[in-house]
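Okay, structure first, notes after.
Missing here is one protein chain; the remaining ones are kept as they sit in the complex.
The first chain written gets the first letter, and so on, giving A and B; residue counts start at 1 in each chain.
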Amino acid sequence: MSRGIARGLSIAVIVVALIAVPFVITETYYVNIASQILLYAIFALGLNVLVGYAGLVSLGHAGLFGVAAYVTAYLVAGGFGHGVAIIAALVAAMAATAVFAALALRVTGVSFIMITLALGEIIWGVAYRWISLTNGDNGISVPGRPKPFGISLSSATNFYDASLIVFLLAVAALAIFVRSPFGAALCGTRDQPRRMNALGYHVWMIRFGAFMFSGLLTAVSGILFVYYNEFISPQALALTASAEGLLMVISGGAATLLGPVIGAALVVIVKNVVSAYVTRWNFMLGAIFVAIVVFMPEGLVPGAVRLARSAWRAGSRKKTTAPAAEAGR
Amino acid sequence: MTFWLLLTVNSVTFGGLLFLLSAGFSLIFGLMRIPNLTHGSMFMLGAYLGTTFLSGALGFTLNFWLAAVLGALEVAILGALMERLLLRRLAGQQLAQVLVTLGVSFMVADLCLMGWGGDPISVATPPGLAGFLRTAGAVFPLYRLAVIGIAVVFAIALWLMLERTRLGAMIRAGVDDPQMARVVGIRVSQLFTIVFALGAGLAGFAGMIGGPILSVYPGLDQDMLPLALVVVILGGTGSLLGSFVGSIIVGFIYNFGQALLPELAYFVLFLPMVLVLLLRPQGLFGTQVL
Partner (left out) sequence: MSRKLMSGKAESHKASAHRLSRRALLAGTAAGAAAALTHFPAPAIAQAAPFKLGLLTVKTGPLAQGGIQMEQGVLTYLKENNYMLGGRKVDFVSADTGGNPAGTKTKAQELIERDKVDVILGPLAAFELLAINDYIKEQKMPIMSLAAADNLTQRTPNPYLIRASACSSQAMHPMGHYAATELKLKRIVTVSEDFAFGYEQMGGFQATFQAAGGCVTAKLWPPLVTPDYTPYVAQIADCDGVCQGFAGSNPLRFMKAYASAGLKYPVVTGETGGDDALLKSFGEEAIGLISCCPYTIDLENASNQRFVDQIMKNYDVIPGFYAAGLYVNCMVVDAGLKAIGGDASDKEKFTAALRAVTLADTPRGPIKFDHLGNVVGNFYVRRIQTEGAKYGLKLWNKTIKTYENVSQFWTWPEQEFLAHPVYSRDYPALTKC
């Protein structure tokens, strides 16, 4: 009971803190960084549905991200309205996700990594080489951000607020998903696929559903990305982008709600803020990643919780053992 | 006519280079069950180290082949260290191992940029192989023909090693059934280190051999890794014959795809990988399903 209140309270505090970001950080630059963190957090949360909850590691999600981003950019640049572009982007990305899922879910483990990687590279290859369609390396510029309900998103603060709304919706959807019987079944397919099958669950269908949900979140982040940058080019779809997404999930903590968000913040900050001070930021990113995988394999968030717990335990043990020691003397 | 001939020869050359790169990749993949995502970095590092021995920056200048071998040895040592210090700690955790190799590849790329700068380094063709062979109305650069020869020699040597030596027998046993290999007393952990070093060294050697064709530049790692992945998935992990045939196939797809279907060049390159994973997950010549 008190735990529930504490949880509710902490969620409220976090939400209020997130809303307050543009008021506290008045510099546009940092508000923009915060927007980037949010949009990559949605990407990482989407990837986490597969990596964390389904135990299927994808190295092709940047491809899905790219489908949504390119369709949005293509249609908006072609004169269509934002609403049409966004809906079409979601539909196209979901169709691509369905193809990905149909192909990749025939296998698991390392094969799954390899097949998603190949599919992601195919989409990248099309964006990169099918010049007449995608404009190749020159990319596609998007003329302006949308104005939902008459509010222009061209200012950094407004864009942040819009991203925040989308982000909170994504987190809420994910929280519901994880707690639902479907989420529980998904974790079951990760840990005991055979038993789940024996229990009458349709493992393939469950995984397919998870893949689609993951693709939806990825598509949403792709659309935010293209509106944030007002530009898309093949580099956003490259293997490195998929790898970075994986880095966010793993470093923050797979199969947790908060982990991918922290991971996204870490990667975005190292890439954009730390890189202004540290020339060798690529090295640093790699080293952080290796260190986390080796020393804190569960990721930063669960790792920190573990450390805090053991510190707390050690502290309370000291308290309880101290009088005993005294008595012993 | 010249066009087809030139592209055909080049496909085989490129395939030979890919074989040197991917043979080790395939053995590591087959034995340790992980795609080593640093393999492209090893290729690049071998080339960079080799060019350093060639350049005289260290106060002495070696000949091309010696530089290639020394570069490869250094990369092999690095590979062994990486296996001992990092991958060993994560034994049995496939995913964590893949991720570590990914992290290390970020680090190596940036280290190379730090050590050798961003300038592309061109590698002189070894003396004696700089000429051309003129036949059938076309000219073929000797070096590119030599690369085919080197690949064939290495293929035979590796085959003999696998088939005729104790080490080879142990590797084959490990690829076929790691549990069984352990039961019959093979020190699998030591074997892992040896194979990892061997694979890394081969990649480093390939980097230097590729130098006169590709030159060395930042980003070379990312250009080569996906090709090695396609080769190994196509041919089958842990299979030497598979890597050889896979390399030649990818050499052809790469060359003819770029020339004839430029817009879909990557589509035709990666599609076979998807198809093999779906329809014949053990690869064309492999025995193990990933």
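A few notes on this one:
FYI, contacts are C-beta pairs under 8 Å (C-beta built on N, C-alpha and C of every residue); 3 or more make two chains touch, one makes a residue touch a chain.
Computed from a prediction, not measured in an experiment: that's the story for all the values here.
Touch with the chain omitted from the figure is made, among B:P212, B:G238 or B:G283, by B:P212. The set of chain A residues touching the chain not shown comprises 27-30, 32-33, 36, 79, 128-129, 131, 136-139, 141, 143, 156, 225, 229-231, 233, 235-236, 271-272, 275-276, 279, 281-282. In the full complex, chain B touches the omitted chain through residues 2-3, 6-7, 10, 14, 110, 113, 117-122, 124, 132, 134, 138-141, 143-144, 212-215, 217-220, 223-224, 254-256, 258-259, 262, 265.
Assume only the chains that are shown with their structure count from here on.
Here the spacing of chain A and chain B, counted between their Cα centres, is 33 Å.
Residues of chain A touching chain B in their complex: 57, 103, 106-107, 109-111, 113-115, 117-119, 121-122, 124-126, 128-132, 239-240, 243, 246-247, 250, 280, 282-283, 285-287, 289-290, 293-294, 297. Residue ranges on chain B touching chain A, taken from their complex, read 33-35, 86, 89-90, 93-96, 98-100, 102-107, 109-111, 113-114, 222, 226, 229-230, 233, 262-267, 269-271, 273-274, 277-278, 281, 289-290.
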